[in-house]
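A single protein chain has been omitted from the complex, and every remaining protein chain is retained in its original position.
Take a look at chain A:
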């Protein structure tokens, strides 16, 4: 019954209106389409991969992809310096990148959104404290701190996720703070307060759902940045460790062979660029629809 009340048939819901506006956005459609495709490839990697991504075959090292004269359909994207099938590694690598993007955004989003909600809703001392913490965090060079901490703790997929998650909450905090400040003075928040709702209820049930669109935009763009950071860390040897097929690590391992086998670098590099391109297009499209006047 409450469902029927909240979405009267005469007026299309907010989500439906947003979806209709998104359909007019060609860039968003291309980005989201690509993103869904990459996600499907990652999820179904075990079914799609022609070989075991970890299986080494020293007799078949650095076979070029199929479009070279020496290539063959047995290994469509060739093999790497240890004879592992490159297409299989690429598909499994997509899983690592997406896992990094999603997990880092969940950790950073929880920290940053909590801070932004508290600072924006309560203002005053709480706001000053948050401004100080965010300014401090922004002063630290992320990549350098992440490299140093990973080097001391020891690199692994989960360490990288944790370190990046604990470092990359700044944009969430800043955007959620200003969004909360705008929502706080709205009539429905005043109404809830007058009706005697608890602060926790107001923040979680009235404020949070109304700043969710901005949250999604930040999450999208921050996922791209987290994926790029993981790739850079792994490229420098202080991120995800071998034999995991992280795209950044694949580029790093192929560096010694770049003179004769540049495709070993070009393939994971292009895959990374394509994934970031897809995420950015999706995020920009969402932002244009949610706040057409620019920065969200």
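Here is the rule we use: a residue touches a chain if its C-beta (ideal position, glycine included) is under 8 Å from a C-beta of that chain, and two chains touch if they have at least 3 such contacts; residues count from 1.
The working rule: contacts and distances are computed from a predicted model.
Chemist: One chain of this complex is not shown here; going by its UniProt record, which of these names is it: "Nitrate reductase", "ABC transporter permease", "Sulphur transport domain-containing protein" or "Glutamyl-tRNA(Gln) amidotransferase subunit A"?
Modeler: Listed in its UniProt record, the absent chain's protein name reads "ABC transporter permease".
Chemist: Using the touch definition up top, pick the residue from A:78, A:101, A:248 or A:285 that touches the left-out chain.
Modeler: A:248
Chemist: I'm checking contacts with the chain that's been left out. Which of A:28, A:86, A:172 or A:235 qualifies?
Modeler: A:235
Chemist: Just one of A:147, A:160, A:189 or A:240 touches the chain that is missing; which is it?
Modeler: For the chain that is not drawn, the touching residue is A:147.
Chemist: Hey, which chain A residues sit against the chain that's not shown?
Modeler: Output for chain A: 132, 135-136, 138-145, 147-149, 151-154, 228, 231-232, 235-238, 248, 251, 255, 258-259, 262, 265-266, 269, 272-274, 276-277, 280-281, 294.
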